[in-house]
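Take this structure first; my questions come after.
All protein chains of the complex are present and in place, except for one that has been dropped.
Right after this comes chain A.
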């Protein structure tokens, strides 16, 4: 067990930092520290161009295998890349769903044709993706999706009808991966398919959801006889759940280090405000800041454990990975409360009318979504208890 990186990895760190310093300039300078969670609506066009800038330098998809056009970085190098990216204040990635979720899924489960059709646009930063999972009746109970996909043999296309909700970046995206029911008589995990759907068609309607922040990162997406080609289903009809769950495995890992660097930037801002207004003398605030600092520090080492550890032979998650979502989301929510508390009554005052929030106000409000999306804290606790501690499931209600 040791913490230091090799000399070669340290050289890689310098290379990343130098590239970012040289390129996060000009029209991209205004993007520094922008576009993160709670701020995803900012500068969409410039951030899309930033994706292409990254691609030119070979800095998209750093963890993908070289055979599929990625940089083939080791785990250590990926850690370093995400840390330096966040340290430089480089903007929230509009391409992260394609790079982190859609791409790895297509690499793992897709056909050579799908890989040829979809991976280049992700690699070169020109095509953005969104995730079509949740529905009004399928939140925590994700397997309850009602969206249907019917194969039209005459057109040789899949026809999709239904509604998705909480779809991040749908309004900016070129494609959506959708789980939909291929067997209309099925229930639960069975009878689902995993589809790659073009968003630019008459059958797809995106409506923004106005959130408690007054901004709209999330959307509703309506599919009304939307279509995709026969070759745009990943796996067989009925395999959708397996593909979707395989994808969840890609969500954990190295990108968490970058997320933590963003958290560090937020905590630094909280400390700056407390020192400026004198609340850093308040013994209770001092305890809360120290606790936030300690736990963020531990969070980093928890991630390094996740990355260094082997998962079980069945692909099951180690304890430190199983608790990770509950840990960071609860931590971040507490930071949001601390952020507004260090401001005192001044913390009420908006940046501007009608409802332009300060950075810390935005943090205070937006973190409330963290403990809900991607498996709410209650669901996380069920998963930890049932999978991690082998406690029995609730009896069925009906």
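Note that in this section a contact is a pair of C-beta atoms (placed from the backbone, for glycine too) under 8 Å apart; a residue touches a chain by one contact, two chains touch by 3 or more; residues count from 1.
In this text, contacts and distances are computed from a predicted model.
S.K.: Per UniProt, what's the omitted chain called: "Cytochrome bc1 complex cytochrome c subunit", "Sugar ABC transporter ATP-binding protein", "Acyl-CoA/acyl-ACP dehydrogenase" or "Acetyl-CoA--acetoacetyl-CoA transferase subunit alpha"?
M.R.: In UniProt, the chain excluded from the picture bears the name "Acyl-CoA/acyl-ACP dehydrogenase".
S.K.: Looking at the full complex, which residue from A:90, A:169, A:289 or A:339 touches the chain that isn't shown here?
M.R.: A:289
S.K.: Footprint of the hidden chain on chain A, which residues?
M.R.: Within chain A, the residues that touch the unshown chain are 1-6, 9, 76, 79, 271, 274-275, 280, 283, 286-287, 289-291, 293-295, 297-299, 301-302, 304-305, 307-309, 319-320, 322-323, 326-327, 378, 380-382, 384-386, 388-395.
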